[in-house]
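This report concerns only the one structure given below.
For this view, one protein chain was removed and the others were kept in their places.
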Amino acid sequence: MKNYLSITDIPDLDIAIQEALEMKEAPYAFAKAGTQKTIGLLFFNSSLRTRLSTEKAAKNLGMEVMTLNVNSDSWQLEFEDGTVMDASKAEHIKEAAQVLSQYCNILAVRAFPTLENKAQDEAEVVFTAFTQYATVPIVNLESSTAHPLQGFTDAITLFELTEQCRKEGRKPKVVLTWAPHPRALPHAVPNSFVKTMQRLDVDFTITNPEGYDLNPEIAKDASIIHNQEEALKDADVVYVKNWSSYVSYGTVIPQEGNWMVTAKKLEVTKQAKVMHCLPVRRNVVIADNVLDSEASAVIQQAGNRTWAAQWVLHKILKNG
Amino acid sequence: MKNYLSITDIPDLDIAIQEALEMKEAPYAFAKAGTQKTIGLLFFNSSLRTRLSTEKAAKNLGMEVMTLNVNSDSWQLEFEDGTVMDASKAEHIKEAAQVLSQYCNILAVRAFPTLENKAQDEAEVVFTAFTQYATVPIVNLESSTAHPLQGFTDAITLFELTEQCRKEGRKPKVVLTWAPHPRALPHAVPNSFVKTMQRLDVDFTITNPEGYDLNPEIAKDASIIHNQEEALKDADVVYVKNWSSYVSYGTVIPQEGNWMVTAKKLEVTKQAKVMHCLPVRRNVVIADNVLDSEASAVIQQAGNRTWAAQWVLHKILKNG
Partner (left out) sequence: MKNYLSITDIPDLDIAIQEALEMKEAPYAFAKAGTQKTIGLLFFNSSLRTRLSTEKAAKNLGMEVMTLNVNSDSWQLEFEDGTVMDASKAEHIKEAAQVLSQYCNILAVRAFPTLENKAQDEAEVVFTAFTQYATVPIVNLESSTAHPLQGFTDAITLFELTEQCRKEGRKPKVVLTWAPHPRALPHAVPNSFVKTMQRLDVDFTITNPEGYDLNPEIAKDASIIHNQEEALKDADVVYVKNWSSYVSYGTVIPQEGNWMVTAKKLEVTKQAKVMHCLPVRRNVVIADNVLDSEASAVIQQAGNRTWAAQWVLHKILKNG
């Protein structure tokens, strides 16, 4: 594996899930794979799980970790080509990416979207520049439109949660449901979840209010239902996530009904397990009576972030 | 040892002091005790000594260290139960503590008090939540009402400073004196110092202006004298520290006289050694002529932070 920018960079997802689960059983099986290798973790935005699970994963592999909060520790970066840099940005990504590549063997980057300029966000300005100018592999720690380490984590967790379905010899029904949130959030997580589900043998449904359909190029032929109750029926796994409108790009538009996921709503499911990437706003996105119940798989899911990252870094180290 | 939340978590303080002093002599005697273990250092507030001495201690034991400045690196945490999280706080401690417990083998946390809401501060909202929801040991890096790593450090330092008393076969006289400060400061350090002194064989006196008596439940039967000169008489060790009023909770109330500790004031002592947890405001809390003299033990004291932390982490690792 050269870069890890999308869930599609994993050639065989089923094999990857198995290998990641082996790492979960034996975290230090490859404790020397990263000897004398350094990963640079570059944050343009806040992070808890991604920051610590990736750092942990790298150290489990014996790597050195250097973390940079780009905007506060370092210089503001310019990404546009040909600019006269006479304003606030002190360094161009062309230099930064090449320089960082000399100090690090892998660069992992988090950079959220503007949610104001759809074209710019979809162009993945930061990641395009890093992959173009860096001379080492790039790992996506959440970009404008994708969060593939979360996507892979979700695949691992889903496998763990659907043992019963496999025993019964049937496809699990997985429902991605939109839920409310006071702020406008990116599409990275749902996008990567959708792309991940398209690669697994599941019965997949998306439910969201009118006006909240995801990018049709990503959702493709996924079944989208605007009635949450109908969508949840017989679900084995319910993945909850807010996102801002894609059509009315990056805005919170009024929607009908209450989309918060509650214990009551889950009654129509097959005692579904509930996933969420975290952080989750309790009693806004998901009710306490779900998060504090046996139905919640969110902690297990967050724990799997380490094994997803460790599998990815290991694959990159092996090929690198 | 499960958690380290209070000086009283150390079962036998005298033995602990001796073991910590052995670590000071041989810092790397347990260099493998923490192999493949990770400590998470979580800071809600500023820190110099605590941050670096705990990091150093962990590394001396062979642990991996992951540091998180919670508010700037990550998400604002909600600690209240049952809240509708529709305001600025993005993540609940219930999730955060459980998630962090999967990435770290020990969580060490610094969270200062509000100094506005006494009940909330005394409830130790942050630490109560962490100990309730985390599934790994918690270490207190200074909470609203306690700074037990400082307390243990002070016990170690006091032992070093009172060799002469032991030779002479007499109890050392230890005086905790309040001193002025331009800002309202927490009670954590004096509280932990008082609790530590109550566990040692010392003649202990507290002196502070009227209106500055510490929480009577902590000070208990300690002798409190409102005349600083009288209190300092024949002291072997003088521990200087400012704190805000406990009765007029969290405020700086006017006081009579000048309570700054000076060389002149120390003349009535038995050439007392002067301790302070640092940072100290020179010529406000303690005069230059004390801090720059032989009387000052503040550097030695700060150095002992490493061994206090290392002893605590080692005990937790051994039981863990």
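A and B are the chain letters, set down in written order, and residue numbers restart from 1 in every chain.
Heads up, the rule we're going with is that a contact is a pair of C-beta atoms (placed from the backbone, for glycine too) under 8 Å apart; a residue touches a chain by one contact, two chains touch by 3 or more.
Because the structure is predicted, anything quoted here is derived from the model rather than measured.
Q: Of A:Glu95, A:Glu116 or A:Glu210, which residue touches the hidden chain?
A: Hidden-chain contact among the options goes to A:Glu95.
Q: May I ask which residue of B:Ser46, B:Thr135, B:Ser248 or B:Gln271 touches the chain that does not appear here?
A: Of the listed residues, the one touching the omitted chain is B:Ser46.
Q: Residue by residue, what part of subunit B touches the chain that was omitted?
A: Given the touch definition above, subunit B has residues 27-28, 31, 43, 46-49, 51-53, 55-56, 59, 69, 72, 182, 278-284, 288, 291-292, 298-299, 302-303, 306 touching the missing chain.
Q: In the complete complex, the non-displayed chain touches which residues of subunit A?
A: Here the touching residues of subunit A are 36, 38, 40, 64, 66, 68, 72-75, 78, 82-87, 90-92, 94-96, 98-100, 102-104.
Methods note: only the chains that are shown with their structure count from here on.
Q: Indicate the whole-number Å distance between the mean C-alpha point of subunit A and the mean C-alpha point of subunit B.
A: About 40 Å, centre to centre.
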